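Of the protein chains in this complex, one is absent; all others appear in place.
== chain A ==
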Amino acid sequence: MNQQDLDPDSTTDVGDVTNTEEELIRECEEMWKDMEECQNKLSLTGTETLTDLNAKLSLLIMQVKCLTAELSQWQKKTPETHGNVFRKLTFSIQIQIIPLTEDVLLTLGKEEFQKLRHDLEMVQSTMESKNEKLKEDLEREQRWLDEQQQIMESLNVLHNELKNKVETFSESRVFNELKTKLLNVKEYKEKLLITLGEFLEDHFPLPDGSVKKKKKNIQESTVQLITLHEMLEILINRLFDVPHDPYVKITDSFWPPYVELLLRNGIALRHPEDPTRIRLEAFHQ
């Protein structure tokens, strides 16, 4: 004997439950007996196989028979046993026969409601968590937006400042500036030269007759000696006129001690191969 799952729970009275149980068992046994009878009848019916040709027609005829039989069953059963039929609304129609006593209905109803409540609670919790997440997202985005706005503001301020600083370009002003610069530099150069000249005159004069005439055997030079200033001028001019060959031949007009002075102090340099040529040290390079 097979027992179906007993639906009614212990929420109802124990007595009621036992009654329902007994009723269920009884009904089950009855149904099983019916089934066995039907099975026996069925096993007596012959088998019938189909070929391609008669398949469709035979099947349709069979379907018609089955449906009419089902229909008549429904019509017969409906007035008496509607209380015994519990129909579940799924895609398929499953017919379960449970005696619909009050307690059964109550329990089933309670179950349904509990299920519903559980589902709704789940929905609610999901919605709440979604809400939370959305709030967090919103806050985050808001903060990001604020930061971006701050950045924008500071950039704008910077931009304005720079705009004000940039002066309009005017050619004439630049030209004038350059001219003044040039003039200043020229003035400075003149001043420097004058000062240099004065300094040289003061401290490095040309030898004149004040040289002691002890060395009479030294031939008096017939060439006019040039001042140190002039010597330096020659050297400087040579350096800038012919940069690749800044050497100047030492002539007799160069007073040798002054040449020595220049050489020893690193102001002039000898030509590496030719001792009669000197050049100015390139201080500007």
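Keep in mind that, in the parts below, contacts are C-beta pairs under 8 Å (C-beta built on N, C-alpha and C of every residue); 3 or more make two chains touch, one makes a residue touch a chain; residues count from 1.
In this section, contacts and distances are computed from a predicted model.
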item: Name under which UniProt lists the unshown chain, selected from "DNA polymerase DELTA SUBUNIT 2", "Centromere protein M", "Exportin-4" or "Dynein intermediate chain 3, ciliary-like"; value: "Centromere protein M"
item: Chain not shown: contacting residue from A:T18, A:Q39 or A:Q148; value: A:Q39
item: Residue in contact with the excluded chain [from A:M31, A:C66 or A:L145]; value: A:C66
item: Interface residues of chain A (partner: the chain not displayed); value: 2, 35-36, 39, 42-43, 47-52, 55-56, 58-60, 62-63, 66, 90-92, 94
